[in-house]
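Handing you a structure now.
Heads up, one of the protein chains got dropped from this complex, but the rest are sitting where they should.
First chain written, first letter: the chains are A, B and C, and each begins at residue 1.
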Amino acid sequence: MIVVMDAGATEENVQQVIDKLVLAGFSVHRSTGAVHTVLGGVGPTETIDPAEFEVMEGVKECFRIMSPYKLANRSFRPQGTVVEFANGLRVGGNEIVIMAGPWCVESEEQIERCAEMVARDGAKVLRAGAFTLTSSPYSAPAGVGEDALRMLRKAADRHSLLVISEVMDAAEIALMEPYVDLLQVGARNMENFNLLRALGASKRPVLLKRGIAATVEELLLSAEYILSGGNYNVILCERGIRTFEGYTRHTMDISSIPVVKKLSHLPIIADPSHGTGRRDKVLPMARAAVAAGADGLLVEVHPDPDHALGDGAQSLKPEQFTELMKQLRGIASAVGRTI
Amino acid sequence: MIVVMDAGATEENVQQVIDKLVLAGFSVHRSTGAVHTVLGGVGPTETIDPAEFEVMEGVKECFRIMSPYKLANRSFRPQGTVVEFANGLRVGGNEIVIMAGPWCVESEEQIERCAEMVARDGAKVLRAGAFTLTSSPYSAPAGVGEDALRMLRKAADRHSLLVISEVMDAAEIALMEPYVDLLQVGARNMENFNLLRALGASKRPVLLKRGIAATVEELLLSAEYILSGGNYNVILCERGIRTFEGYTRHTMDISSIPVVKKLSHLPIIADPSHGTGRRDKVLPMARAAVAAGADGLLVEVHPDPDHALGDGAQSLKPEQFTELMKQLRGIASAVGRTI
Amino acid sequence: MIVVMDAGATEENVQQVIDKLVLAGFSVHRSTGAVHTVLGGVGPTETIDPAEFEVMEGVKECFRIMSPYKLANRSFRPQGTVVEFANGLRVGGNEIVIMAGPWCVESEEQIERCAEMVARDGAKVLRAGAFTLTSSPYSAPAGVGEDALRMLRKAADRHSLLVISEVMDAAEIALMEPYVDLLQVGARNMENFNLLRALGASKRPVLLKRGIAATVEELLLSAEYILSGGNYNVILCERGIRTFEGYTRHTMDISSIPVVKKLSHLPIIADPSHGTGRRDKVLPMARAAVAAGADGLLVEVHPDPDHALGDGAQSLKPEQFTELMKQLRGIASAVGRTI
Partner (left out) sequence: MIVVMDAGATEENVQQVIDKLVLAGFSVHRSTGAVHTVLGGVGPTETIDPAEFEVMEGVKECFRIMSPYKLANRSFRPQGTVVEFANGLRVGGNEIVIMAGPWCVESEEQIERCAEMVARDGAKVLRAGAFTLTSSPYSAPAGVGEDALRMLRKAADRHSLLVISEVMDAAEIALMEPYVDLLQVGARNMENFNLLRALGASKRPVLLKRGIAATVEELLLSAEYILSGGNYNVILCERGIRTFEGYTRHTMDISSIPVVKKLSHLPIIADPSHGTGRRDKVLPMARAAVAAGADGLLVEVHPDPDHALGDGAQSLKPEQFTELMKQLRGIASAVGRTI
């Protein structure tokens, strides 16, 4: 923690800051400059809000030196984390892992067709929602709970795929664990701390999506919640942030991929379907994410998007997914990886 | 729903859009212009995503004409909603209602001191958290559950105040209802649709905070979730949005106050404590919100902010709160209202 | 300048940073902590980009301790700047100064009617453009150059008003100085450094508008350009920033008013016309700005906005301006000021 005093700060102002730092458990180093007095504090930085010092009389600015996350920090595992599944699939290694499927399970036949289709083109994980709600109270709720999970598992197993599905409430975790290999936390729940704590105690790996208003630091702080509960198998996911540009639903922050790689050891994938909201932008943004270093992709595909129960506008048609996989193989090879 | 076709759209493209509109239950009116063909659809607009049409071949743009919310729309109750409590307090009428108190209940003595202080200066509602979690997994959890609620209620009753407290999970509602007059939904939960649905069935009025990345339309859509469940006593709250300006934690969007007044009949208050994150900005922004037409304020006050368990940097000191109330009375009178 | 080294930085990394700091003219203080080595540099901070250190091997973060602006800093004139005009009008003192008028000079008669109208209601400065261009190449250019300036001056003089008008190019300054009391720099030119340098040499006070993507720090840095040229009579102006909220054209950042008051000694006014883009939002936002501490307002008014040459949607009608001035007097008095 570094506290920079105003040019006009009095000795009393300085002393009050020192007292507050000491009280909070810091040891303080004072350095008096020509213009500013600077106080450096060594101590429990993670639990202190710099704003508490910034509102004190005579304080100009306050910086945190240690990152507020520790277990998610690159320095904790400089070699990088590889999340490994029972069937040997590894996320965060050399292989770029494609997770694909429809917005939600609609029927046994629909999810079987999806599984067949994505497996044939090279995806390794089947995605589909089982409990999803939408932002309009007048839209029909999607998915049919445990029945949907059962169909999802069956379809995935038939095609040797793993299963990823979204968990929206801590109360659903126990129900989902037997059916799901990777528990997905949606962007809206990135700061649902009750849910994150509960996932810290799960044996299942977690896919944590970045909130649309979250900085990379806040994403890592949410990951820290899960890691600090003992669950080290966390995969991050970029899916677009909110900006003033309204042509695309969100703006995919492709640069967050190399930024996460520098700050953290956790794998990061991208979701170009939610990141753009429009089918015709999914292919270029999927290629961009892989070119920038993503460890995988989460893509919405539907055998007949025009009649999908939801997210139809952003779901790829089967032939588009086939084309995408072909393009991605070329990009992966250009960056020294495989699919 | 209005669908504008590309300059180069074929007759087949146009027909496909018409077919999709009809299938979705719309009656369609076609108008062929010099450059663009325009299709107007009358039908179930609320449940349709314009993006579904925008990805179709030959479509330039698609606009929704009806707002996606109905019950929250100004035209539903042009005279405006006044939320009335058992003790006769009215939010949304001529009186500007001040809700104040600490971040969380720390002890019987602390909450009693807060209640005494805010009641003396003219606040009508006591605020404090009972279950709050912070964004760092290493900070101590705050509040002590039902015990905290009991202390809060007792302190409020002693000073004839109502109680507002945050509910973070649908499972907590039943526990809170006996103690709390106004259930607060925090910014992070504005799109927690499970929670919103459950609150639609509650008998208690709800204070719904705007999410930091939510447009005003999305705020009204979240309100619609509660209203459509049968609970019409919803008060909205502006508390800052995320922008590129980093000096304040968030940027309070004061203009959302007159915008909500135009689009909706629901009362709207402002939270300058969370909106700025810094004690020295609370007074000017509180004045600005009232000058712009807010129906009330939610303010953090603490008898000793330097030793508060949380949010100390944004909590007013007692003498600042006294000064604030004095200034607000002048502003209220200038806009023809009372406090 | 403070450079924080990575946890894993080598001694060689540290030495390279020290060498670069010394080369740049800094004297360096090293402090070795349990986890991070921290280097404090005292020297020519304003001319150094922290990013230059952040890309070095082993560096975690780099902070600038001194603000990059000096003359615009509050500590340079703690008592605050009052810009005083020849007729005795003072901006930055106790009086809140209203500047009002049409988007541009349309005719001798129109500007005379505007001057009469705004003077009668209590404005002290007449605003109107003489050279304005719009964002569409197909709109007619507005204003008629020097003739417009002459009409503007004449109308203002007849009603004892001062004149403010926008300068868009350094080449226009000499032409405008004889007619204009306050040279306005538009939001789009906030970082037109050629123009700022030229205004630093002018004898006329300057009104500098915040760019729609500019932080407060960048606004002050642009002011510094003018101040460092010897022109100390600079007034700042908040007029909205670009955010994801699309209902209003921009989002007025009312909190920038108290922020500027803390960081700088320069007066700050607000422009609710450009800040909202819609007539019906001008009154509430004008009141909010004054309640938050603005030293004045810049407002568009037109005798017949429906037939204005431009900005009609955001121009007040005469009776609205009269009502606004009445409301503002009440607010001003509530915050201890006059109009």
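Please note the rule applied: a contact is a pair of C-beta atoms (placed from the backbone, for glycine too) under 8 Å apart; a residue touches a chain by one contact, two chains touch by 3 or more.
Keep in mind it's a predicted model, so treat the numbers as computed, not measured.
Although one chain is not shown, part of chain A still touches it, namely residues 213, 215-217, 241, 243-248, 251-259, 262, 275-276, 280-281, 284-285, 287-293, 327, 329-331, 333-335.
Along chain C, the points of touch with the absent chain fall at residues 20, 46-47, 49, 51-52, 54-55, 68, 133-140, 168-169, 171, 188-189, 191-194, 196-197, 211-213, 218, 221-222, 224-225, 228-229, 242, 249, 277-280, 306, 312-314.
By the touch rule set out above, chain B reaches the unshown chain at residues 2, 4, 6-8, 29, 31, 33-36, 38, 40, 42, 61, 63, 65-66, 75, 78, 242-244, 246.
Keep this in mind: only the chains that are shown with their structure count from here on.
One simple way to say how far apart two chains are is to compare their mean CA positions; for chain A and chain C this gives 39 Å. Distance from the chain A centre to the chain B centre is 26 Å, each centre being the mean of its Cα atoms.
Annotation for chain A: residues 242 touch two or more other chains.
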